[in-house]
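One structure coming up, written as structure tokens, with questions to follow.
Complex shown without one protein chain; remaining protein chains in place.
Chain IDs A, B, C and D follow the sequence of writing; residue 1 opens each chain.
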Amino acid sequence: MNTLSWSFLDILLVIALVLLAGAALRARSLRQSIILFIAFGLVTALVWARLRAPDVALAEAAIGAGLTGALLLTALRNRPSEESRLVSNNGMRWGGRWGNVAITVSVSLVALGIGWAVLYGMNDTQSGRLAGQVGSALELSGVSNPVTAVLLNFRAYDTLLELAVLLAALLGILSLGGGRATHCTVDPIATSLRGWLVPLLILTAGYQLWVGAHAPGGAFQAGALLAAAGVVQHLAGRAHAGLPVGAVLRVLMVSGIGIFMTMGLWTFLGGRGFLAYPQRWAGELILLIELFATLAIAVTLILCYLGSEPERRRITPAGSKP
Amino acid sequence: MEVDVLVLSVALPLCGALIAVAWPRRCEVVGMLTAFAVSVAAVLTLVQVLVVGALQHEMGGWTPGLGIALRVDILSAVFLVLVGLVVLASSVYATGYFGQPREKAHFWPMWLLLLAALNALVLSSDLFNVYVTLELLGLTAVSLAALSGQRAAIDAALRYLLVGLLGSMVYLAGVALLYLGYGTLDLPAIATQIESEPIAWLALCLMTGGLLLKTALFPLHFWLPPAHANAPAPVSAVLSALVVKAGFYLVMRLWIDLFPALLTPSTGLLLGIPGAAAVLWGSWQAFKAERLKLLAAYSTVAQLGYLFLGLALLFQLAPGPTRDVLFGGIVLMALTHGFAKAGLFLAAGMVQKRSGNDQISNLGGMAQRMPVTTFTIALAGVALIGLPPSGAFLGKWQLLSSALGLGQWLWVIVVATGSMLAAAYVFRVLERAFAGSSQPDAPVAIAREEWPALLLSAIAAVLLGVGSGWLWPLLGNDI
Amino acid sequence: MIDTGVLYGLTGVALAAMGFRATLLEPEVIRKLLAINIMGVGIFLLMIATAYTGPDTAADPVLHALVLTGIVVAVSATALGLALERRRRDKDGS
Amino acid sequence: MLDWISTFLILAGVAFFVSGTIGLLRLPDLYCRLHALTKSDNLGHGLLILGLMLRSDDLLTALKLLLIWILVLTASAAASQLIAQYSGRS
Partner (left out) sequence: MNLSSTLPGLIVASSLLPGLVIFFLREGSQFTRTLLNLGGAFAKLVLVGIMIWGVFHEKVYATRWTLAPGLELALHADALSVLFVTLSTILWFVTTLYAIGYLEHSPKRSRFFGFFSLCVSATVGLALAANLFTFVIFYELLTLATYPLVAHRGNTEAIRGARIYLVYTLGGGLALLLGAVWLHAVAGPVTFVEGGVLSRLPEQTYSQLKWIFVLLVLGLGVKAALVPLHGWLPQAMVAPAPVSALLHAVAVVKAGAFGIVRVVYDVYGVEFAADLNLLLPLGVMAAVTIIYGSIKALSQDNLKKRLAYSTVSQVSYIALGTATLGPIATIGGVVHLVHQGVMKITLFFAAGNYAETLGVHKVSEMNGIGRRMPGTTLAFTVGALGMIGIPPVAGYVTKWYLGLGALEAGAAAWVLPVLIISSLLNAAYFLPVLYRAWFLEAPVDWPNEHPRTGWFETTGALFWPPVATAVLALAAGLFAAAPYSPLEWAELIAEREYLR
């Protein structure tokens, strides 16, 4: 009974996944496709959980579905309303009807090829997988959660560059300027929700950060939760979404990579090799890096959501038109 | 000196970018210092490689399979120096180009991140790490391209972003397949295990497809001209000279180091034919282009065609002295194009800034008003056509020699027509510069903007041609 | 009976193909960004499926770290794309 | 014995979810649908959480499940209220 139900659930998930993706791409109006896309994100989080990848599931739910959905909805909100109901015509500059058919056929052929290769590859599971190496080197890494160990110790350079990617996107957005119109309607329910939800979000973010060392969790998930707190603040009428303003904000933006770089240069100049933490202090150093990384990710994601640096205006009181 | 200088090439620009973000008032000084320090580090790395040979630095002290290793051999050291010098010259130019502090505050941090991405990409030898550097490169390039804020620039930047993302995703699919098949991400480790099986073939096609999309090889080049033509001058210089070339560097790295087992001579044609088409189509479009920057952008498409054509020839030669010489020729052509195109774009920027727009039709009398700029365009033109004193001449000589050696006349005809078309579109511009303008006003010169462009073109047109003798034997032992 | 890993791997490939096709065909920029995200999820699903080695044994953490990095990169790219789209619309509208 | 009760509770929860979904599909206008959704789904969800709490092995996970339920309650209440207000004005 156990194996059968597993495969039944898998098929269900797979069908839901593919249907939602198709619906999101072909939905009539833009608003519908975005909402379907958010649902698709949540189902993906479920799939990650099913495939025993809890860290990724958390991140997908918080960032993939949550924040991307928030970004998409705000992008929608600036549009004049009839625009958002734009009917997705499938006509395409790639030579109209025949272009579509040609592209669809060629893409599906390539997909079949890859599928066959995946089938061929999956069966002879490569013994030399890195999992074994990670397992053996885990106790040297200072944390017991293998994913955090890989992220912040073995492949720390990747994470450093990834934070740089996040910063690059943020700098690009800020350089475009033209911030969004501040949230117009402020009603009592949103403010009361804010009062209740934001402290809880901050608490869970802290818990995520701490638990990351030995259980699924970590800097990215915690950062995303903090960003969610910021988004809720903004929706409840706080124009600056709980962010400091001016120099402090810029330092916070940069703190994540800053700590990483100082750590790396300190170990590099100490002759051990870039980002080679001393084995005794590895756990503590990773936690320190994760702390600042969480703050930096949260600030960056909130600013991406806001679209520009918040002005220095006083907080608008609850319930009044800003 | 046992300190691995190559790590500094990545660490310095990142730190510079952080300081520039945190301290916007001083971002220009920080930017200039970092650019200078990075080019010094690049030259030191080259010296270290010349003395010691290929170097490797395990990040975090872990063995390359588990952790990531930065590896530098003569090919990547030479590209590092190209990146360092072109970015340094463009930075000096940028100090004169950007006026208001707001623009500066936005420009410099992204500029240094772009530099970090370029260095990281050239040095990395871990497949997923290359993906992350490609993304960082793509995002910074898009943000910089959209810096000018006009409608055309933003449209071009958006299309560039979408194409870039598509390319990186396809590349990532290839990496996933390789990991599925061989269980590790380290490039040399996979190179030893790889043999001709379907999963390796598919990974090769996907990764090369993704990279060709980002390198704008002929059929996939539609996004390049508007993006490069509408970006601010120093940005378009770096976009054309370096960012597009990083894609080519990766294709070269993959096809020579990772997939030699799979490559039969005929697979080279997969790159050669689009390369030849790129040469002809790019040169023709450049000849028809109305604006100087658009001309330069299309000529980038054409010049990349030459490089891929060279690669196609390279794989048909059996390993031996002729193949090493051709490999040296291709690298030299890539370097010369890098310097020449950067010089040309900076000069085009000066023309646009001085006379309002860069329409080729009203460049009349440019020779009097901006003699140094005209000279820069002339030198860059010489390097683009591949006339004697330039490194491109040697490159084209090797290309033609190996094509004739193989008896494949198609490439010879393509290179010949390409050079004639290149001569046509360069002298079409220079001709206007000689035409006397009605009011010969006094020559206007801003040293800070003119000298970097002139030096870049001079390096391309003369130094690389005459002074590159030492490079050839070293490149030989790379492949 | 195909095992779970291959099932999800194939769906990943299918999703990636749908995303790729939609990116080329959809004229509207926001839909293109959606399609790119879906393509990303497809490829990540392929990666996580290869990491899955049965219900009891631990999955391959390296791939999970890669997918985490991929998700963060995808969200930053989407944010930039949306900001560019908004800026293009402001230029249009105002 | 505990096992039977929790299975029963879960099945009841699922039944309420099904009824909520049918309500969503069948009912004519927005407000009825909102009504159906919040009422039955929250109740269904409560029963489901109760059933799971019985199955959970230690107290901490049980309390976490409870926290989830409370969160879902507040979220759906606030959301339906905002949707109702927003649709009412536009």
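Note that in this section contacts are C-beta pairs under 8 Å (C-beta built on N, C-alpha and C of every residue); 3 or more make two chains touch, one makes a residue touch a chain.
All figures in this text were calculated on a predicted structure; none of them were measured in a lab.
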* Asked: Relative to the complete complex, which of the depicted chains are touched by the chain excluded from display?
  -> B
* Structure fact -> Sole touch to the unshown chain from B:382, B:429 or B:455: residue B:382
* Structure fact -> Given B:101, B:219 or B:473, the correct residue touching the omitted chain is B:473
* On chain B, what residues meet the omitted chain? -> 321, 324-325, 328-329, 367-368, 371, 375, 382, 387-389, 393-394, 397-398, 400-402, 404-405, 412, 416, 419-420, 423, 427, 431, 434-436, 440, 465-466, 468-469, 472-473
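Definition applied: only the chains that are shown with their structure count from here on.
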* Asked: How many Å are there between the centre of chain A and the centre of chain C, using C-alpha atoms for each centre?
  -> 12
* CA centre of chain B versus CA centre of chain C: separation in Å? -> 29
* Which residues does chain B have that touch at least 2 chains other than itself? -> 128, 132, 135, 139, 142-143, 146, 149, 154, 173, 180, 185
* Touching two or more other chains, which residues of chain A qualify? -> 114, 118, 121-122, 129-130, 134, 154-155, 158, 162, 165, 168-169, 172, 176-177
* Structure fact -> Every touching pair of chains is listed here as A-B, A-C, A-D, B-C
* Structure fact -> Note: in the complex, chain B contacts chain A through residues 7, 11, 14-15, 17-18, 21-22, 24, 57-63, 65-68, 106-107, 109-110, 113, 116-117, 120, 128-129, 132-133, 135-136, 139-140, 142-143, 146-147, 149, 154, 173, 177, 180-185, 197-199, 202, 206
* Using the touch definition up top, name the residues of chain C that touch chain B in the complex. => 16, 19-20, 23, 29, 32-33, 36, 39-40, 43, 46-47, 50, 62-63, 66, 69-70, 73, 76-77, 80-81, 84-85, 87-88, 91-92
* Asked: Hey, which residues of chain A end up touching chain B in the complex?
  -> 113-114, 116-118, 120-122, 126-130, 133-134, 137, 153-158, 160-162, 164-165, 167-169, 171-172, 174-177, 247, 250-251, 253-254, 257-258, 261, 264-265, 268, 272-277
